[in-house]
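Every protein chain but one is kept in place in this view of the complex.
Labels for the chains are A and B, by order of writing; each one numbers its residues from 1.
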Amino acid sequence: MILLPCLIPLLPLAAFAVNLFFGKRLRARAAWVSVATSSISCLIAFYCIATVVRTGTMKAQWVWIMLENTPLRFGYLIDPLACVLLFVVTVVGTLIQVYSAGYMHDDPRFTRFFAYVSLFMSAMLTLVIASNYVLFFMAWEVMGLCSYFLIGFWFEKPSAADAGRKAFLVTRVGDVGFLAGLMTLFAVTRNLDFESLGASAQAGGPLLAVAALLIFCGTIGKSAQFPLHVWLPDAMEGPTPVSALIHAATMVAAGVYLVARSFPLFEIFPDVLTVVAITGTLTAFMAAFIALTATDIKKVLAYSTISQLGFMVAALGLKGYGAGTFHLMTHAFFKALLFLGAGSVIHGTGTQDLREMGGLFGKMRHTALTFLAGSLAIAGVPPLSGFWSKDEILAAAYQSGHGIIYYVLLLTAFMTAFYMFRLVFMAFFGKPRSPGIHAHESPAVMTVPLWILAAGAVLIGLPGSPLMGNWLGRFLAGPHTHGEHALNLVVMFSSILAGLGGILLAWLFYVRAPQLPGIVARRASLLYRMSLNKLWFDEIYHVLIVRPFCFLADLLYGFDQKAIDGIVNETGLATVRTSRLKAWIDTYLVDGTVNLVGALVQLSSALVRRIQTGFVQHYLLMILAGILVLIFLEFRP
Amino acid sequence: MIIPLEHLLVFGAFLFAAGIYGALTRRNILGILLSIELILNAVNVNLVAFSRSTSLSPETGQIFALFVMALAAAAAVVGLAIVLALFRIRKTVWTDEINLLKW
Partner (left out) sequence: METLAFLFQWGLYALLAVTAVAAVGVVTLANIFHAALCLVAVLIGVAAVYAALSAGFLAAVQILIYVGAIMTLVIFAIMLTERIATPASGTANRLVFPAALGSLVLFIVLSRLIFSTAWPLRPGGNAPLTAEDLGRALMGPYALPFEVISVVLVAALVGALVIARKDRP
């Protein structure tokens, strides 16, 4: 029974292995392998949540490695925070996998897709129930890898391959900071468990603050905060279910979850929290600003995601621990709904450009209605879920004392409602703008998840609302006594006004007087161009970072070619030259000496040979000479 | 002794030297043969002179001279046979034309 929670991530992992190795044989059934494991994990998760609600946190740990007397552990920690995430990830994940079975139906690498999605689910669930930073970071990295695989799933398209690479590299930048933060934390506290984080962080000190900031770098990367948000819009190159799962509901939420888990560390340093809040607010506003002029349906949703993530991060920075987590939950449902709805629209119309759509309400009823529900939720219209969570965040901002943050967030909420309904009016209402579009509704396997998610988008806010006595807030609060605040009517009314005002303005601009957007664009052309060009972030990064880096790479390549290859070639040439020299020496000196000896012998023998004349009288003369010599030697000396 | 031994010996030496000269110089093979006979005779003269005047056994000298004579005869016979064979093949008796005794 103690190992039951371990099954939650292990079942999808098994599905990954099965789909990877037996995919060719399984074909269409691979989807059901993934869905089945995901559903079972969902059921187990519900059981664990029920257990935690009744009896409190579930946890278990085992020792993995001993590092100089400090044990490195791994295990699970299912506390209220983990429960919320478990619920979100398993439910939304399962629904999206069902949807994908229909959406990815004709893809040649169908089984590989489900293998990757299962691997991703496994990693995300590991991250959610991880009991310490080490296991958390390992799952974090695997998720980054899956994101790369899935964004670049259609890698035959160069833009998709580039997007995958971009996502991986940009989040890597954040991950480096994260790892540095972990190492600093370990160096100071020699403890990486989440449970005891609060206690071990009491020591405080500047080094620990640095560790907190560095850990936040991971969030900046993974949750697409400013300035590392540039990968998320490009990630829309991946299939729409991927966008829904990874970039709406789950992976991007992991960054927020990281801050939430590290909250005991963060709340010791008010300055760090301020940095977090400012980053979140800035991100929220900037992303909403860019979304105002986006024409691709998925890009609008992408920037919307960035903006909402900014809200969550800001909430955490404002010590609104419960508010941020609540918004994470509601956002997962309505953003997943919106993305899957967009997928349905793309599937039905064959285009992603808003300017070519129009009048889809009649042709795609299910999609249109569910999409409307999601849009109302994100705009913050009560009593849908988005209203309750956003309201909590604004309340936390109002009460934090940082007035400017409150007003910026309020303005952002207004902008959120505007651009969402701009999308709705342009796509679903009015007359079809492009004659070639023959829209049709999507099959049931795609629309059923949409309705389920729509139900979630409408209802999921209730547990956290005052209507149910702030149950979620109290459930989460546990050891944290702040996060409790009374109902603030001022904030509530201003947020409702902001939402309705945004919808109204959108109706004005895109239904009543369609010429207005053009006029405003010309009047405020600088602002218009800033929004349209996404504040030139990609261009700036390209010039400041990418180009110098490529230049450096080319330089080193040239160095390698000339210097290193040059050395190798020179060595080869030197060897050839030396061998030629040696050949010369061998031929002329060595062989010459040998030949010389031979020639000398021949010469001397040619000389001596002449004694043998063949004439006997010559021989006789030589004998006479010899005798005379002997006589002289014998008788004269 | 009628004449001092030395004089006879010098005579013998003279014959010997003359024979050497002839053996080296003659172009006709038979001329070389004649010179060789001269040399052998010089030796005989010496031997007989010694047998007549020295205090060693007298028979030795003369017997030796006898044997030398026999050998000289044998040598002359064989030499002439060689000359005949050579003449038959080479059709010449001139030594400068015969240089076969070499590698």
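Everything below uses one rule, namely that a residue touches a chain if its C-beta (ideal position, glycine included) is under 8 Å from a C-beta of that chain, and two chains touch if they have at least 3 such contacts.
None of these values were measured; they are calculated from a predicted model.
Of the chains displayed, those contacted by the omitted chain across the entire assembly are A, B.
In the full complex, subunit B touches the omitted chain through residues 1-3, 5-11, 13-22, 24-28, 30-31, 33-35, 37-38, 41, 44-45, 48-49, 51-56, 58-59, 62-63, 65-67, 69-78, 80-85, 87-88, 92-96. By the touch definition given at the top, subunit A reaches the unshown chain through residues 617-618, 621, 624-625, 627-628, 631-632, 635.
The criterion applied here is as follows: only the chains that are shown with their structure count from here on.
Centre to centre, using the average C-alpha position, subunit A and subunit B are separated by 126 Å.
Across the complex, subunit B is touched by residues 612-617, 619-621, 624 of subunit A. The part of subunit B that touches subunit A in the complex is made up of residues 20, 23-25, 32, 95-96, 98-103.
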